Each structure stands twice: as structure tokens, then as C-alpha cells.
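Structure incoming, see below.
Omission of a single protein chain aside, the complex is shown with its protein chains in their original locations.
Lettered A, B and C in written order, each chain numbered from 1.
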Amino acid sequence: MGLLTNLVDHLKAIGTGLKYLIPRRLTLMYPEYVEKLPEGYRGYLRYDNEKCIHCSLCARICPANAIKMYRGGDKKLRPGINYTRCIFCGFCADICPTGALEYTTIQDIAYEKLEDQVYPPEKFAKGVPQPVYPEKPIFIIAKVDEERGLKYDRV
Amino acid sequence: MELKERIETIVGSTGEVRIDRGNIVVEVKEPKKIIEIAKKLKAEGFDHVKSVSGVDYSDQGYFEIVYHVSSYSTPELAKAILVLKVKVPSDNPRSPSLIEIWPSVEMMERETYEMYGIIFEGHPELKRLFLPEEFEGVYPLRKSFKIKEEGIMA
Amino acid sequence: MILIGNMEEFLRRAAKWLIEKKPIRDVRDWGIHFSLWPVHLTTACCGVEFAAVSDPKYDAERFGVLPFVGPRQTNFILIEGTLTRKMARAARLVYEQMPEPKFVIAMGACAIDGGIFWNSYNIVRAHEILPVEVFIPGCPPRPEAVIQAVMKLQKKIKRGDYYYGVERED
Partner (left out) sequence: MSEEGYMLLQIGPQHPGSGHMRMLVKLDGDVIVDFIPDVGYVHRTVEKIAETKLYIQNIPLLEKPILNDSGNANLAYIIAVEKLLDVEPPPRAQYLRTIMAELSRIASHLYGIGILSILIGSSTGFMWAFGDREIFIHLMQMMSGARITYSYMVPGGVRRDLPDQFREEFRKAARYMRRRYKDYEKIIIKNPVTRARLEGVGVLSREKAIEWGTVGPNLRASGVAYDVRKVEPYAAYEDIDFEIAVREEGDCYARLLVRFQEIMESLKIIEQALEKIPNGKILAEKYEKMIQPRAKKLVEGTGRIKFPAIYVNLKPPKGEVFSRVESGKGEITVYLVSNGSPKPYRLRFVTPSFRNLLTFKNLIPGHRLADFPAIYGSLDYFPPGADR
């Protein structure tokens, strides 16, 4: 009796495995396909020098002390960020009263040097670091799918 | 509150009972008396300890050991959190271990020893738990142990 | 006996010389860059995301990244998050046991500069004890970022821009 049920259960397990043999892939073929993250994803920060009102709230709320205020030539305080410490919590962008700091949806970057990850205000204002893809990627968005969990639609 | 009265009779003159934000706080007057109280509380149905914490009040000359006790087996006691507090002098922090009564304190008392240097008398394995050897004799959670802090300026 | 000993020594030298020569070296580098085998050393909580790198969605095996058990069979350490003092010793030990050539990637803010734990008294920065090739900021970094780092390392290896236990002649 026990043996028989065991055999049946074994067969059921194998059968279930076989059912998924036909490729119904969950795999995201990064970097050929790149997931476009939803609006509001907390990735690398964009800093707008014009909008900054030098209030230093961002530096005060930063949990990792990654944002520091630099005194510029005009005696005004401006934030610079050190991505070696940043934990991408987005508190700085959420407390910024003027929208000078905003998050972007980019978060797939690696660096070869430590110094490259420090962004003083001038470098910070120049723009967001961009990931490098070997070839032009196809952007997709992920969606929940009843059949296979996640599916990827082209943008 | 009925439970508070019950605990008051248990504690008697060895401690003070009050209610703080819904939790029953028992401040034990003397470290030696804590064993006695704990035994009675265990008999009452408080069967495990949720957390053992040290708090450093060495500017006032003492450390506080805080036990948060509750129950799994008695549903109505499970709703309550009993805070058992005892003060030990910061120059000679010693208190009896409650491991005999509540075995669940074992790791937590060990951690409190490691972080504050509070000696729990009767604990069978009172040695460092998390920290590497170079922290022998250094008690990092004491207020006298300072760590780096940075301002907001670069 | 002495003659054979010399012979062995000579052959070893010849092999070392040969392996640094152009076409052979290129083939070797090409081979290595597809077989980055990280050792099973989960240093901290970024391991959660490293597990996600090998999960069906990201599938790092596409890049030849497959965790192996013993340090002797691996050539790649991924420092997954904070290195505490205790763990730093283990990481150093594991690194020393690995055969040349070997590579280190520091994953997560903690591995680079401590991240939110920067003022902890019990942490070590990865680049202070190991020669880190690529850094991945983030807490934890997205699996995509880990793949980016692997690709960066692969490029570096293909360039031949690494140390192979012997000094290169050119």
C-alpha cells in the first residue's frame, strides 16, 4: 500500500516536472532585453542645480550619510552624493521640497573604480550615470501573467 | 485591571507595579529578589521571555536589565506583556540569571553580558556570542563606547 | 634524477612562457571569461539578491556564473554585502585558497564603504583586504546590476587586464 502510493506520488512529481518542459520561460534575457522599471522606482538620483534651494534637508535625512553638503564658490550649500554608501531609500528625494532631487528608474550600473562613485555637486548636476549595454537593448515591461507568472511586453 | 492586582499580590513588597502604555511594569527593588518573583510569575503562566535588554544609565550610576515576559500556553496572558525591570550598579553589574526558570533567556542574557558586561550569576555559558576575540573586556553597547559620527558637511 | 628534476622545471617554465604568448593567451582569456565560478561564501544579506541572480528570472548561468562548493574549484568571490571582522578573516582565507587567476566583485554599499553600517565598529571594507575588480553600488543592488558587473569583469578578462600569478612579459 505504502509502496504503491509512493510510486504514484513519484509519478505525479515527474509528471508535473514534464508539464513544465515545454518552454514557458520566466527568464528575462538581460542585457538583450531590459526591464523598464515602473514610474517611481527608487534608482539613481537626478539633481537639478536650478531648483535647489540649499536647505540641506536631503543631507540631514540621509540614513547612510551618503549625501553631503558642499559649499560652492557663491557660498551656497549644494548636495553631492557618494554612491559607495547610498542605499537608495529615496528619503532625500521625498523630503526635497522643490523637486531638485528626484529618483530615476536606473539602477543597473557597476563601477571599476571607487573614485568614480563620488558625485560632488557639479558632477551630480551633470546627469544620471547610464548603464552600458553591449548592443541596443529591447525595453520590456514585466506584468503578472496567470499562465506563467511573469510575462514581458515590449514597450 | 484584574491582572495587575494579581501581579501586585505576587510581587508584594519586593517591587513596584505600574501600568505603562498597556504593559504591566514590575520594578524589582533588589536583584536578588528577581528569582523569587520570576518563579511565582512562571507558576502564574508566564512561560517565555520575549526579550532581554540592557539599558545604560551609567550617568545615574546604574544599568537596567529589562525582561519582556509573556505566555504562549495561556491565551489571556498572551495578550499581556509583563516588563520585569531590575537595576544593577554600573561599577559592579551583577544579577542572578533567570535561565533556571525561563530557559528562553539563554542567548539573550549572553548577548546582554557581551554588550554591557552585566554578569548573570548562574548562567552556564557566559561568554562572547557575536563579537570576535578582540572585544574581550570591551562592552560596545555601553554609552562610554563611542563610535564615529559625521556631520552633514563634506 | 637531477636531470629529470631540471627537465620538469624547464617544462614548467616553458609552459608558463607559452601560455603568455598571444594566441594561446587569447584562447585562455576567452575560456576564463565564460567560466566565472563564484565560491559559496555568503557574507551578508545581499545573498538574498545573489540567490535572485541565480533564480529563474535572471539566471546567471547564462553567463557561466555557477556557484561551486570548494574554494579550490572556483575563481571568483562575490562579496555579498557587509564584511564583519569575523567574516573578513574567512573571506581572506577562502581567497588565499583559490587558484590563480581569481577575481573579486564587491556587491552592495556595505561591501564598498559600509553603506548604512559605515560607522559600525565591527565591519571591514572589502577593498582593504581583497583586490576588488568591480564595485556594485546599491542596497542591495538589483540582479541586473550584478549581471552588469559580471559583464564588466568579463570584458576586463578578455582584455587580459588581470594578474595570472606570473608577471606578464610584454
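One rule holds in what follows: a contact is a pair of C-beta atoms (placed from the backbone, for glycine too) under 8 Å apart; a residue touches a chain by one contact, two chains touch by 3 or more.
Note that the coordinates shown come from a computational prediction; the quantities given were computed from them, not determined experimentally.
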item	value
Chains in view touching the one left out	A, B, C
Of C:G31, C:P56 or C:P131, the one touching the omitted chain in the full complex	C:P56
Of C:F63, C:F103, C:F117 or C:F135, the residue in touch with the unshown chain	C:F117
Residues in chain A touching the chain absent from view	6, 9-10, 12-13, 15-17, 19, 26, 37-42, 57, 60-64, 87-91, 94-99, 103, 142-147, 149-150
Sites on chain C contacted by the missing partner chain, in the whole complex	39-45, 47-49, 51-52, 55-57, 67, 69, 71, 82, 84, 86-87, 90, 93-94, 110, 116-117, 119-123, 139-140, 142
Chain B residues that touch the omitted chain in the full complex	20-21, 23, 47-51, 53, 55-56, 66, 68, 72-73, 75, 78-79, 81, 83, 102-104, 106-108, 115, 128-132, 140-141, 145, 147, 149
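Convention: only the chains that are shown with their structure count from here on.
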item	value
Where chain A and chain C are represented by their mean Cα positions, the distance between them in whole Å	24
Chain A and chain B: spacing of chain centres that average the CA atoms, whole Å	42
Multi-chain contact sites of chain A, meaning residues that touch two or more partners	65
For chain B, residues that touch 2 or more chains besides their own	150
Touching residues on chain A, where the partner in the complex is chain B	56, 59-60, 65, 67-71, 80, 120
Residues of chain B that touch chain C when the two form their complex	131-132, 134, 140, 145, 147-150
Footprint of chain B on chain C - complex, ascending	85-86, 118-122
